[in-house]
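Excluded from the complex is one protein chain; the other protein chains are retained at their positions.
Our next item is subunit A:
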Amino acid sequence: MSESAPAEGGASQELRVVVVDDQALVREGFAALLGAQNDVRVVGTAADGAEAVALCRRLAAAGEAPEVVLMDIRMPVRSGIEATAEIVASPELARTRVLVLTTFDLDEHVHAALRVGASGFLLKHATAADLVGAVRTVARGEALLDPALTRRLISHYVATHREAADARELPARLAQLTPKEVEVLSLVARGLSNREVAEQVYVTEQTVKSHVSRIFTKLDLRDRAQAVVFAYECGLVRPAGS
């Protein structure tokens, strides 16, 4: 959340955002807050997970697929986790990123949401500036949202929830990468932005960008949050103190 420059593609292009929360007050409050930004347009709101998925599909069909979905986790009918999984699995929503909203920070459901494909998480009671900044960061995809907290969350749960099958498969997937790509991945997984990675490995930011996108393609990763989950789960990055 360090940068707050307008989205890639210029300030003229508005970010399409969907707000999903079962509390009307939160939904409307965030919609008003985001709608007041020049570069953001709230294209819809939903009160539960099922409604959210339907809304996103409808928007995609109309050529208005949202760039960012602000998604509450605990909702009736369908939880935010299920809705997130479904959105990221939908081909027509390939460019849509989910930013998970949580009342409580480091809980298991946030981790679950990241595992199924959320791009980041944010406390519901974040300040207005943080919320807007988070939406922009997630939309841009160049830096991990709240790297320190994300890493703490993932490393906490990876230690306790490692799934055996995944653990065997992951190193094999890692073998598809060149040594340079592995290096870049491990830095990305530590929460470094493209610019910071570029400084570390002595290449231009543009080169890092293309490395990152090749890594994501090879590993079938959606974005940086997934890269962190992957790096921890395959053991490329180890939780501190273990």
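To be clear about the criterion, a contact is a pair of C-beta atoms (placed from the backbone, for glycine too) under 8 Å apart; a residue touches a chain by one contact, two chains touch by 3 or more; residues count from 1.
Following the convention adopted for this analysis, contacts and distances are computed from a predicted model.
One chain of this complex is left out of the view, and of "FecR family protein", "Extracellular solute-binding protein", "Urease accessory protein" or "histidine kinase", the protein name its UniProt record gives is "histidine kinase".
For the options A:Val20, A:Val53 or A:Ile73, the residue in contact with the chain missing from this view is A:Ile73. Only one of the listed residues, A:His109, A:Arg140 or A:Arg190, touches the absent chain: A:His109. Set against the missing chain, the residues A:Val17, A:Ala60 or A:Ile81 yield one that touches it, A:Ile81. Annotation for subunit A: contacts to the undisplayed chain at residues 22-23, 25-26, 28-30, 32-33, 35-36, 73-76, 79-81, 103-104, 106-109, 124-128, 131.
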